[in-house]
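Below are the C-alpha cells for one structure; questions will follow.
All protein chains but one are shown in place.
Order of writing sets the chain letters: A, B and C. Residues in each chain are counted from 1.
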Amino acid sequence: MPNLTTIDFIGTIVAALLTVMVLSYLIGDNLFFRLATYLFIGVAAGYAGAIAWYHVLRPGLVEPLLENGFSTLLEPATIVTLIIPWVLIILLLFRLSPATAKVGTLPLALLVGVGAAVVVGGALTGTLIPQSFAAMETLDPSAQAPLTGEKGFERLVNVLIVLLGTISTLLYFRFSARRKPSGKADRSKLLEGIAFVGQIFIAITFGVMYAGALIATLVVLTERIQFLWDVVSFFLKG
Amino acid sequence: MKIGAYLIWAATAIGVGVVVLLGYFLDSQLVLSLRLALMRWAVLIAAAALLLGLWNLLSVHWSKVSEQYPGWPYSALLILAFLVTLSLGLMFGPDNAVMVVIFDYIQLPIETSLMALLAVSLVVAGYRVVASRRDVSSLVFAVTAFLILIGTGPWLIGNGGSLQILLGEIRNWLAQVWAAGGARGILLGVALGSIATGLRVLLAADRPYGG
Amino acid sequence: MAEQRCPMCSKMNSDDVDVCVYCGARLTPLVISSGAEDSGKADDSGTPDWLARIRSDVEANKEPEPEAQPEAGDDDWLGRLRTSGDLPPEEEPRADASKATDSTAADVPGWVDTRSPDESVEQKAPEWLKRIRARERAERVEEPQEEQSGSGDWLSSLREKTGDTHEETGMGEEPVISSEFAPDDAVSEGEAGLPEIQDLADVLPLDEIPPPEPPADVEPALPGGFERIRKPTEEPVEKLPADNDWLEAFKEAGIAADDEPASEPPVADLPIPDIHAPEIEDVTDDELFAALEGFEDFPEQEKKEDERVAFHELEEVEWMGDVELPTSDTAPEEAYPEEPISQHTPPLIMDGDASPGAADSQELDFDAIELPEWLGELQETGDKISGEAKQPDEGITPATLPAWLEAMRPIDTFRSSVEIEPVDDQAVEAAGPLAGLRGVLMAEPVVAIPHQASIGSGRLDISERQFAQAELLHRMVDDEERELPLESLPQRRLPLVRWVISLLLLLAIGISIVTGTPDTNTFPLPARVPRDLGPFFTLVDELPAERPALLVFDFAPGYTAEFDAVASVVLEHLMRRNIAIATVSTQVNGPLLAARAIERSGAQHDLVNGVDYIHLGYLSGGPTAVQLFAAAPREAILQGFFLPDELEGQTAWVSPILQDVERLSDFSMVAVITAGTDSARVWAEQAHTFMGDTPLLMILSAGAEPLVRPYYESLSPQVDGILTGLPQAVAYEQMNGLAGDALARWDGFNAGMLVVEAVLLTGAMYGVIRWLLKPRRS
Partner (left out) sequence: MNILGLAVLGLFVLLMLFFVSIRTRWPAAFRPIKAYQELNTAVERAVEAGERVHLSLGTGSVIGSDSAAAFAGLSLLSQVASATTTSDKPIVATAGDGAMAMLAQDTLRSVYAEANAEEHFKAISGRMLGPTPFSYTAEIPNLLDNEEVSVHVLAGSFGAEGALAADFGRRQGAFVLAGTEDVQSQALLFATTDYPLVGEELFAAGAYADAGPLHAASLRTQDAIRLMIILLIIVGTVLKTLGVIS
C-alpha cells in the first residue's frame, strides 16, 4: 500500500476493523457485529437518501420549478410533469401520521398499478415470449451455432437436453391435480414421471448456480482476507 | 365515503396499470406519452417513498433511543451515521470525494464482508444438504454442485491431465446445457407466475394498497 | 340455597356469586352455567363451536360440508368473509372489495345483537391470550366461558387446518416431540413422521408438565389453597383438611398429568419437589406432607391421616425415602437444588417446539453436549424414584397452574369425566383420607361429584371438540409460560460445524495468502484456455479504438471483490488499447463502483477524466429505463457523475468522448458487468435490438452463467461474449500477459475451494454413515 494519504490511511484501518467486526459473526452474534451493521445501515440509508434527492427528486421536482419559475405553472405540460407529481407526493406525506395515512394511499395505488403493469409487461415481453421462442431450436443436424461452433450430433444432443429440461421443468411446476376419492390431490403417473425429470433438472440447475455463487463468494472471502493481510503486513513492515 | 375511497384507489391502480401495460404493446403515441408520464411520476413517488421510508427507519430507531429500549446505543449509532451521511450527501452531493471516502471505507468493506459471511453460510448449508437431506433433489443438487466445484477448482497434481479436462468438460456441460434447460423452464414458470400475480393486482383481486 | 361452599377454600359464599369472594375460585361449574351466561351458545350441540365450524368449513373449502351453508346464514359474518370466494362469478373481482363493507357495515351490528350486546366474541378472541396473562398478574377473577367457547374453538379450527387430529394425544404435542426426536429427518420424511411422533407424545407427556413458574410471578396468582400453604399455621392438623380440600379440587380438575400415570417415563416424573419449591420456605413440614400426600395418593386411599403423621415422624415411608424428600427443616435446602433441573426440562422440549425445521442434526448433536449435565442429574434422581413417586409428580401439574386454574377448572372437570378411571378414584378418595375431618370435607366432593356426573353423561358424546379445546387451552397457557426458557435456548447451542468450517476456510485461505509470494503460485494456473474465452478476447482486442466502449456496472457493492478481479482484466485490456470508456449503472451505488474500478485499473495508465473515461452515472427506473436508454441514450441520462471540472453544470454527453454518440450502436461495445441474471437478461433483451453491430458482452459472476448462456449459444445470439468467474479471469490475464487482481486471488481462492470440496465430502460421508447406522438404531 504505497503512498497513502492520511485519510486513506485512517480509512484503511477503519475498513480493516469493520471487516473484522463483521467477520466476527462467524463466531456468533456479538457486539462488534452489531455495531458494524448498525453503522452500515445508517450510512447506506444516508447515502440512499442523498442519491434519491440528487438523482431523482431535485432534477425531477425542484429544478424545473426553479428554472422555469412559477409563471409557467398553469401550462398543461407543466401540470403533467410537475404539478401532478407534486400533488401526489404531498398526498404521500399524509402517511407520516397514522390518522391521515389513508389519504396517502392514492399515490401508492398508482405505484402499485405501475409496478403490476411493469411486472406483467416485463414478464410477457421480456421472458415468456422470447424464452418460448428461444426454446424452439432446430433439430437439424447440419445447423451450427455461430458463436460456439457447435454442430452435428453434439449440438443435437445438447439442444434436446435443453428442450427436455425446459419442458419437464415447466411441467414439474404444474399445480393442478386430480382429486382422488380419498380427498388427496394427485397427478397422473405420466405427469409424475415427467415432473420427476423436471425435478432432476431443477436440482442440477440449482446445484450449478449454488456452486457458482459459492465460487463467487469464495473470491470475496479471499479478497477480504487478502485485504486484512495487506493491512497487517503494512504495519509489520512499518 | 369509505367505499368511494377504495373504489378510487382500485380504479387508479387499474387505470394506471392498463395504460402502462398497453404501452408495451401499442405504438400509439398517446399511450406511449401517457405511459412515460406515469412512469416518471412513479419514479418520483418511489423516491419520495424512499425518503419516507428512511424517516420511518429513523423514527423506529429514535423511539428505541428515547425509550432506552435494550440495545438503544446501536440505534443511536445508526441515527448518527444516517444523519452525518445524509447531511454530507446533501451538502456535497453523492459524487463528492467525502462521500467516496465514506463509501469506500465504511459501506464497501462492510458489504463485502457480509458477502464473505455468505461464503461460509453457503458452505455450511452445503454441508447440511449432503449430511442430512435424504431426497433425490438434494442428492442431485449436491452431486452437481460438487462436480462444478471440482471442474472449476484447482488441480494439485497432473494439471492439464485428461481427468481434469474431462471434469472441466463435465462442468461446462452441466452448467451450459443441463442447467440452461432447467433454468429456462424455471424462468418460464416464474414468468407465468409473475404475469398471474401482476394481473391479479390489475384486476384488483389483490389490493396491497388496502381496501 | 343461600350459601354455597367454595370447593377451593371451603369458605361459604353467597349463592348468587359465581366465583369465590375469598379465593377467586369458580363456584358454579362452567359447563352448567355456560348456556345461561354465554348467549353466544344457542344450544349445547352445535352452536358453541360456530366459529370453529365456520373456520373449518372455510379451510375445507374444497370439500364443502353441506350443513355449513344454512348455518352460515345469519350470523356467519366471518364465514362469509372467508368464503367470499364462493360468490357468484360475475361478482368475482369485486368480491374482495366488498369484504370490509360486508363485515363492518352490515353484519356486525346484527350479529352483536344476537350475541352478547356489550362484548362481542370476536373482540374477545383476539385479546383472550393477553387477558389470561393479565389475569395472572392482576389476580383478577373473570368469567372465562366466552373466551373458552370462542377462542378455544378458534384455536381448534386452527389446528384443523393442518388436517391432523390430535384429540387423543392432546393438541399440539406432536410438533414438540417431532422436532425433538426426529429432527434429522424432518425434512425428508415430512408428514410421514408424524404418526410415530404422536405415539411418542403418548408415551412422553413431557410437555404436559407445566414449566415451573418463577415464584415471584406465581405468588400473586395463587389460588386459595396455595395461599394457605404459604401461611405458616399454628395448628397443622386443623389446616390439613383445607389443604386436602384444595388438593381434592385439583384432583377433580383432572389435571393433565393424571392421564396415563403408568406410561410415564422417569424423566417426566422428576420435577416433583418443584411445585413446592417456590413456597417451600414458608411451608411447615406438616403442610408439605399434606400437600404431598394429597398429590400422591389419589389411587391409594387407605392412607389415613394418623398414618401420615406417623410417617412424618418416623420418616420411614418407602417412597419418601426413595425420593429422599426431606420431611424436616431441611426441606427447603434439599428441595431447591432440584428446581433448576425441572426448569431445564421444559426448555429442552421447547427447543424442538420452537424450531422443528431448523433443529438440525448437527446442532442437535451439540445440544447433546449441554444435555448430559442435567440429563445425568435427572437420571440420578429418576433412578431413586420408585413407582409410587409418580403420583407426586402428577400433583405438580396442578400446583404449577395456579393463575389460570380457575379458568381451566370447568374444562378440566369435564376432562376428568371423560377419563373414567379418575372419577372412581375420586369418589372413593373423597371419602377416604378426609373422613376424619368431618362435614367440611364431605361438602366438597358432594359439590364436585354431582356436576361431574350430570355433565359427564350428557356430554360425553359431544365431548371431542371440547376436550380438544381444553387440551389446547391448557397447552397454550403452558406455552405462554414457556416463552422465557425458549429465548435462552438457541444461544446455548454451539454451532460447532459452523465454527469448524469457518476456521478451516479462514485458515486455508489465510495460510495460502500469508505464505504465498506475488510471483509464484502454489496452485497451478488453468492449463487450458476456456473455449469461450478466445472469441471474447479477440473481440475486445479488435474493437475500433476511435469509438468509446460502454461499461454497465450493474452489481451490488458486495460483489466488488469478485469484479475487482474479473472485470478489471477487461478494463485493463481496454485501457491498454486506449479505448475511451463510458460507464453507466442501474444500481444506486453503481456509479461509485464504476469510479472506483476505473480509478483502480487506471492508476498506471494516467487516465484523464473526461478524456479517457466518463461516468454517465445512475440510470434510475429499472428495465424500462434500460429500454429508454437503449432507444435514446441522450434523453435517458441528463447528467453525469464525477464530471470533470470543465463540464461542471453540464451533462456528460458534452464531453469529447461522447460527443459522437447518439445511439447505443455508436459505442464500440457494450459490456454488462453483473451478478444478477435479471440485469443480464434485461440488457440482452431490451438493449440488444438497438445495438446494431455493436457487440454485447457479459462479464458475469460465477453463478449467473446458466441463465445467460442460452443467449450466447442460440443460432441468433443476443450476447456476443461471456466472461465468467475468477478462473476465466485468470486465463484472460494470462492471455493478456499481465498479473493483476485475478492472479493475486488465485491461491487463496483455490485453497478455499479445496476446503469446500473437503467439507462437502466429509458431510456426504457423515450422511452416508448415519444413514447406514440408522436401521440398526431403530
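Note that in this section a residue touches a chain if its C-beta (ideal position, glycine included) is under 8 Å from a C-beta of that chain, and two chains touch if they have at least 3 such contacts.
No experiment lies behind these values; they were computed from the predicted model shown.
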Chains still shown that are in contact with the chain withheld from the display: A, B, C
Contact residue for the chain not shown (choose from B:30, B:91 or B:125): B:125
Which of C:589, C:655 or C:736 contacts the chain that the document leaves out: C:589
Omitted-chain contact residue, chosen from A:11, A:60 or A:122: A:122
Hidden partner chain, residues of chain A it touches: 25, 29, 33-34, 37-38, 40-41, 44-45, 48-49, 95, 98, 101, 104-105, 108, 111-112, 114-116, 118-126, 128-129, 132-133, 135-140, 163, 166-167, 169-179, 185-187, 202, 205-210, 212-213, 216-217
Chain not shown, touching residues in chain C: 58-59, 61-62, 81-82, 84-87, 89, 92-93, 95-96, 99-100, 103-104, 108, 120, 122-123, 125-130, 133, 151, 154-155, 158-159, 161-162, 172, 175, 186-187, 190-191, 350-351, 353-360, 472, 475-476, 479-480, 482-483, 486-487, 489-490, 493, 495, 498, 556-558, 588-589, 621-623, 675-678, 682, 703-704, 707
In chain B, positions touching the absent partner: 21, 24-27, 39, 42-43, 45-46, 48-54, 56-57, 60, 70-71, 74, 110-111, 114-115, 117-118, 121-122, 124-126, 128-129, 141, 183, 185-190, 192-201, 203, 205-211
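Everything below uses one rule, namely that only the chains that are shown with their structure count from here on.
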Which of B-C and A-B has more C-beta pairs touching across its chains: A-B
Chain centre separation in whole Å, for chain C relative to chain A (CA means): 27
Chain A and chain B: spacing of chain centres that average the CA atoms, whole Å: 3
Where chain C touches two or more other chains, by residue: 498, 502, 505, 531, 558-559, 561, 589, 617, 620, 624, 702, 705-706, 710, 713, 725, 752-753, 756
Residues of chain A engaged with two or more neighbouring chains: 26, 47-48, 51, 55-56, 118, 122, 126-127, 134, 158, 162, 205, 208-215, 218, 220-221, 223-224
Chain B contact footprint on chain A (complex, rising order): 7, 11-12, 14-16, 18-19, 22-23, 25-26, 34-57, 60-61, 80-81, 84-85, 88-89, 92-93, 95-96, 102, 105-128, 131-132, 134-135, 158, 161-170, 172-173, 196, 198-215, 217-218, 220-221, 223-224, 227
Residues of chain C defined as touching chain A within the complex: 62-63, 495, 498-499, 502, 505-506, 509-510, 513-514, 531-532, 535, 558-559, 561-562, 564-565, 588-589, 617-618, 620, 622-624, 638-639, 675, 681-682, 685-686, 701-706, 710-715, 717, 720-721, 724-726, 744-745, 748-749, 752-753, 756
In the complex, chain C residues that touch chain B: 92-94, 96-97, 100-101, 184-185, 187-189, 360-362, 497-498, 501-502, 505, 523-524, 527-528, 530-531, 556-561, 589, 591-592, 595-596, 617, 620-621, 624, 641-642, 702, 705-707, 709-710, 713, 725, 727, 750, 752-757, 759-764, 766-767, 770-771
